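Right, chain A next:
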Amino acid sequence: MNVRAWILALLLPVMAQAQGFAGLGTTAEGFAVPDPAYRLTFPADHGAHPTYRIEWWYVTATLEGADGRDYGVQWTLFRSALAPEEREGWQSPQLWMGHAGLTTPERHFSAERMARGGIGQAGVIAAPFSAWIDEWRMAGPDFDRLEMRAAGPEFAYRLEMEARGPLVLHGAQGYSVKSADGQASHYYSQPFYDVTGVLTLPGGDVAVTGEAWLDREWSSQPLSEDQSGWDWFSLSFDTGEKMMAFRLRGGRGDFTSGTWIAADGSAEPIPDGRIVVEPLREAEVAGREVPVDWRLRLPERGVDVEVEALNDEAWMDTNFAYWEGPVRVRGSHAGKGYLEMTGYE
Partner candidate 1 sequence: MRRAILAALWSHWRRHPVQLLTLLVGLALATGLWSAVQAINAEARASYARAEAQMGGAGLAELHAPSGVIPLATYVALRRAGWQVSPVLEGPLRHGGRVFTVMGVDLLTHPPLPAIAESGADIAPVEALGAPGRLFARPGDAAALAGRDGLPPVVATEAVPPGLILTDIGAAEAVLGRPGEVSRLLVLPEQPLGRAPLNEVAPDLVEVAPEGRADTARLTDSFHLNLTAFGFLSFAVGLFIVHGTVGLALEQRRGMIRTLRALGAPLGTITRLVAAELLALALIGGLAGLALGFLLAGLLLPDVSATLRGLYGAPVEGGLSLRPGWVASGLAMAVAGTLAASAASLGRLARMPLLAGAGSRAWSLRPRGWRMMAGAGLVLIGGGVGAIALFDGLVAGFVFLGGLLMGGALLLPPALALVLRLAAGRARGLVAQWVWADMRAQLPGISLALMALLLALAANIGVGTMVSSFRLTFVGWLDQRLVSEVYVTARDDAQGVAVAAWLETRADAVLPIRSAEIRYAGAPLFVYGIVDHPTYSENWPLLDALPGVWDRVVAGDGILINEQLARREGITPGEEIVLAPDWRMEVVGVYSDYGNPTGQAITALDVLLRHVDGVPNQRFGVRVPPDRATALAQDLRAAFDLPPRAVVQQAGVKAQSLAIFDKTFVVTGALNVLTLGVAGFAILTSLLTLWTQRLPQIAPVWALGLTRARLARLELLRSVALAAMTAVLALPLGLVLAWALLAVINVEAFGWRLPMHLFPLDWLRLFALAIIAALIAAALPARRLGRLPPAQMLGVFANER
Partner candidate 2 sequence: MTDAPALLSLDDVAKTYPGGRPVLQGVTMRVAPGETVALTGESGSGKSTLLNLAGALDAADAGEIVVDGVSLSGLDDAGRARMRRERVALVFQQFNLIPSMDVAQNLAFHARLAGREDRAWTDEIAGRLGLRDHMGAYPEQLSGGQQQRVAIGRAMAARPRLLLADEPTGNLDETASEAVLDLMLGLVRDSGAGLLLVTHSMAIARRLDRHLHLSRGRLAPVPAPEST
C-alpha cells in the first residue's frame, strides 16, 4: 500500500510542521520510481530498497488461543528515506519506524519504535532474512520460516511462522497501480503462514495458533492529491481461498483494487471498480466515527460477505494513529482477516 507513506511523513516530530502530506512532494525528487518492466527477484527483494522513498514489511496474524478466544497481531517495520541513498552514521537519510499491535476481544495494545538508519538500530537483511528495530525482530533462515517478536509496556508476543504456500505477486507481476493517475508500487505478499506462539498479556501468557499474512511493498510516489484515506482488507476464507481488497477514498471517486488468491497460491488481480464495499456500522473510536462492520462484494467470484471487527477499539495510538484489527467474515464465504482504515478524522 503506497498510501501508507504519509504516516511516516507526518509522525516524525521534527517533520511535523516542516512537511505535511503535501510536502512529500508530487514528484519523486531523485528517488527511484516503480517500473512495470521490473521483475522481482528473491531473496534480494526481501531486503530494503533505499533508493525508494517508502517501504514496509507488514505482518498481520489472526490467531486462536488455547483458551479458545480470538486474537490478532500486527508487526510492521516501515522504512522512509529523506534522500535516495544510504550512509553510515547518524546522518543517514534512512529512517525506520516499527508498529506492533495486539488485539483481544476486549482490549487493544499498541507500541511504536523509531530509529535512524546507519547506526544498526534498525534494518533489514535479505538472506538469511532479518528485519529489526530495537529488540523487535522478524528473522529466520529464509523467508519461509520466520520468528517474529515485539513488546510494549503491557504486552509482548513471540510467534513462529512457517509458509505453506508460495509468494503472491499483486497487480502485474508485482507492479500494483494505486490510482487512476497511475501511481503505483512494487507489491507482493506471503499470505500462507501457519503460526504458533505465545502472547504475553497483563493476565498472563496465552499459547496461540493461527495464520499470518505478510505484505511487502515499496514505492516513491504519494497518493493522488484528492485521495484522503483508505480501507484495506486481507481475508482468508475457510475454503482456502484468500482475497486482498482495498478502496482508496478520493474526491474524484473511489479507486478499488485487489487480488484473488486461489488455495494453491495462484493469483488474479481485481481491476478498479469490481469490488464494492459499504459500511454497515460505525463505532466511536478515539473520538471519531469509524466504520467497523462492512459489506464487501465481488460479484464475479460470488463473494458477498459481512466483515465484522473482533474489537471495535483496535485503534493504533501511535504518533500517526489509524485503525488496524482482526475481523470475522460471514456470508457467502466464512473466514477471518484483517482490516486497516486510515483518514477518518
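How were these candidates chosen? In short, all candidates are chains of the complex that A comes from, given by their letters.
The rule we apply is simple: contacts are C-beta pairs under 8 Å (C-beta built on N, C-alpha and C of every residue); 3 or more make two chains touch, one makes a residue touch a chain; residues count from 1.
Just so you know, these numbers come straight off a predicted model, no measurement behind them.
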item: Chain A in this complex - touching candidate among 1 or 2; value: 1
item: Residues on chain A engaged by candidate 1 in the complex (per definition of touch); value: 12-19, 23, 82-83, 87, 89-91, 93, 95, 111, 114-116, 119-121, 132, 134-135, 151-156, 200
